[in-house]
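The structure under discussion appears below in the form of structure tokens.
A protein chain is absent from this complex, but the other protein chains hold their places.
Every chain is named by a letter (A, B and C) in the order it is written, and numbering of its residues begins at 1.
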């Protein structure tokens, strides 16, 4: 919906209420989340209700941009469907990144697929995806920040 | 499946075991059916089991080519999906034709849509359908035979 | 077996229509409304069923995730237009088996616009030959009925007139607009004799019920409605030539699915049609409602046309039918359709139906019928 309503040159967030650009060039982004005032649980994106307790007293928060790699894998085949990553396909990392805000987020990983290690410090980075001629999406991935928490 | 295995110029029956050409030019066809030796019920196409009693003592029969119109309608909008009739669309008749073999068959009706009447005598006719460049299907419809059984 | 110890304690609905909202939004709205009506929390629910035909796999769990974490069994159930009846029936059986006592039954659909994707129910050869128009099958029934009994286009239009008029008072309906007989009879033919304003509108919507035992309802208070019967059957051999039938026996004519299912429901509830105060039935098309009158016993064979013409199925009539506007005017989000009928009837039986209230309604019937002759009938008592 959001893509329809923007000009051809504009960049729409890959999912409403999940990612936000912090500068006009989309060089820095923020992952958006929600915290439940009832049970304290944090979730990804702007949710009206808490997935833990169903409560609707929710505040929007930024999830933070530095985390540690809780687990990961390397995707060796092109994912099925409308994948917008590099064409021809290149194997890429996918990880579950633990953020200090209390959430682990599933995310693509940027960087050399032979170097990922559980416990790596990683940092949020913008990922611009092009779909056809007109659509551009602001997505996210994490990239090595150097150092390990393990 | 049958279309895949025929040459580009060949005509495949619209459904396996349901319709058969009686001459090389496909000017005359036969509707195929099955009769259950256990309960006597007749069904459309070559079925291994009886839809009435589940029996599998089945003989193949020809359903006959002359019948009466038991009911009908006129389709005023292009049917959804891969309809292979005239393009641009023309309204056409659809009927339930009672055959002397004991079956009523759903079928397209050829002819002037303003002339159909319940009880009309109708006759089976071949209907050649083209799909894309290479596929040709032998389908069927019924057409006015003159006279009325009502 | 009698279902009379099983009750609907809460009923909720998301209006039927066309919405930007997601299936999750629609479903969660209806589920919350049903829980609120029952005075229960999500954590009181021990099992849930989702009725849906078009939504993708595991939609039940994905929709109900909105209500908060749970580990109850959530199962998606499908039986064409009778999906809601099949799902409600699973809830009744689960409760009667004493496996669980309080169950949420949810129906949700977000339907594509226009005619349904024919490959869902038709074979490729039927589609190629143009035999994939659902209204063609409905219309052929109408043509034969007109031939046999003299049913008129005006009588058919009268059904649509009544249902559109009823929906004006139903905030959950899609059209909510009265059409004159002239407007209806001037609307374009879809398949002769059925016209644009005489067929059901596929749309979006959700409906939900909280079902529990009479025992628990008495403990909790509230305003329970008893499920006197909930029956689901498929059409017998040669009992129905609804889509996607390719043929039918000329020698055997078995009892049709509506007559059969209604008979079983009457037996279960130990009542007959004259004991029922109001009805919601499958007016897939306006003619179909006339046929249903005859099959559920509101009149004799061939008398359905005169019945509607005389106003007997109007809200003030002897047998009020489709007070909600029916599928024609409320719309038909398939998975939500039967449960939406039940929500309407719960409101009627509680006397909460406002300007479309049937006076002193104590007993009510909901009926759906669709592809494959799938039929469900639910009888409610208050």
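Here is the rule we use: a residue touches a chain if its C-beta (ideal position, glycine included) is under 8 Å from a C-beta of that chain, and two chains touch if they have at least 3 such contacts.
Given the structure is predicted, the values throughout are model-derived calculations rather than measurements.
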item	value
In the full complex, displayed partners of the excluded chain	A, B, C
Residue of A:24, A:81 or A:146 in touch with the missing chain, whole complex considered	A:81
Residue numbers in chain C that touch the chain omitted from display	1, 53, 56-58, 61-62, 68-80, 86, 89-90, 92-94, 96-99, 119-121, 231-239, 254, 257, 260, 371-372, 374
Touch list for chain A against the chain that is not drawn	14-15, 18, 40-45, 51-52, 70-77, 79-85, 92, 94-96, 98-99, 102-108, 118, 127, 129, 131, 137, 139, 141
Positions on chain B where the hidden chain makes contact	1, 49-55
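Here, only the chains that are shown with their structure count from here on.
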item	value
Centre distance in Å when chain A and chain B are each reduced to the mean of their C-alpha atoms	56
Centre distance in Å when chain A and chain C are each reduced to the mean of their C-alpha atoms	43
Inter-chain centre distance, chain B versus chain C - centres from mean C-alpha coordinates, in Å	34
Sequence positions of chain B contacting 2 or more other chains	none
